[in-house]
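Removed: one protein chain of the complex. Kept in place: all other protein chains.
Our next item is chain A:
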Amino acid sequence: MTATNQAPASGRTRQYGPVALVLLVAALMLATTANAELMIRVTKGTGEAVPVAVVPFAESGDLPAGDDISTIVRNNLEMTGEFTPLSAERMLSLPSSGDDVFFRDWRMLGQRYLLVGNVTREGDRVRARYELFDVNSEQRMLGETSTTSVNNLRTLAHHISDKVYEALTGEPGVFSTRLAYVTLDEHEGSPRYRLQISDVDGRRASVRLESREPIMSPAWSPDGKQLAYVSFESGRPEIFVHELATGKRTVVASYPGLNSAPDWSPDGRSLLVTLSRSGNAEIYRLDLDSRSLTRLTDHWGIDTEGEWHPDGDGLAFTSDRSGGPQIYIKDSERASPRRVTFGSRYNARPRFSPDGEYIYYVHQRDSGFHIARTELDSGDEQVLTRTGSDESPSIAPNGRMLIYATRQGNDNVLTVISTNGGAAYTLPAANGDVRDPAWSPVLR
């Protein structure tokens, strides 16, 4: 926080006495002669999550148990790390519409925003009406009525979450997006790999592929309708493209040696893949229509885990050409790679932020593996997780959240954190280990 026309701090005054004096005099003259309106500059906020009250929606009619819309919304907001929802027990009243709201109550509770609503069952459909208020301004920011089928309450809850999130933050919510991940458990004495897709809160998971052989590295197509992944189902790694709506699967890369780490180009027409067909792991662009390959790296070291830059120009990848794995960026397909991670023996699995300003990766420090990010312009590195054996980061399409796999006790679990280092939210435990999460794009 600073103020225009304000005198420098006293310590500075001592250090730069004459200059400060001149500035002070000038400031006073400016303040008195120009009589300009005082302006106070505020450059930072509390740094805390926004207090928001999501009042349990009033319900009428027979509604499915366990799919309470307001609870889902509250959890979603909390998962972002940007909000701290007020627990229902502390609420002084439970209004279900704006007419019942006494803003003074919510101000007293220190709440900044208030979501109220009601849900009514009408035959096979459910109608939800909700309103969002700014407690201090006492103004309604949002008001909507939506209907959906009785079985689709979660979808409606995520939709409301997205709307509220966008109203409060100015950015689209990602609560209607999906997660893809691979679970491993044992089934009938054999390992069972399952490719699953769920809501971002881990609920409504569905298995799309099951195999006794490893399934790895799921990657969403830009339209969210296909997944590419590596499956060892044939006994050797191959890259498949899987159409989610139909379940149709296509092998797109089955070259001798390694076929791994697919990543969709932003235009959806090609994949970055890592192949060792030349004897050494290199990164290629695989055109999906023509199946033609363009080799993008050429080094005796291992080059793998390529990811397109969000604007489709250039790529990041992992290479051990300097000894250990480090992140490199090629600003275009023909450009020379430049290393962007330093200060650690191990930096791998690069993922761009949607705006291309940051690169996220797995970072080893103090014998532990963490998720870290580097701001590409400044080179500033920030370690985001503390859990110790973190891997496979994937960034939400709005860039505000990040999901990664980590150990929790004896299990591998998925955890969501805010990209600014906020609160973590662990998805409900699935059966067995969970690995390789991939956050979908915004689904249309």
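Definition applied: a residue touches a chain if its C-beta (ideal position, glycine included) is under 8 Å from a C-beta of that chain, and two chains touch if they have at least 3 such contacts; residues count from 1.
Here, contacts and distances are computed from a predicted model.
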Undepicted complex member, UniProt protein name, chosen from "Cell division and transport-associated protein TolA", "ABC transporter", "Acyl carrier protein" or "Catalase": "Cell division and transport-associated protein TolA"
Candidate in contact with the missing chain, chosen from A:T71, A:T169 or A:S389: A:T169
Option touching the unshown chain, where A:D134, A:D313 or A:D433 are the choices: A:D134
Contact set of chain A toward the excluded chain (per top definition): 1-3, 6-7, 28, 31-32, 37-46, 48-50, 80, 82, 107, 112-113, 134-137, 141, 166-171, 398, 400, 420
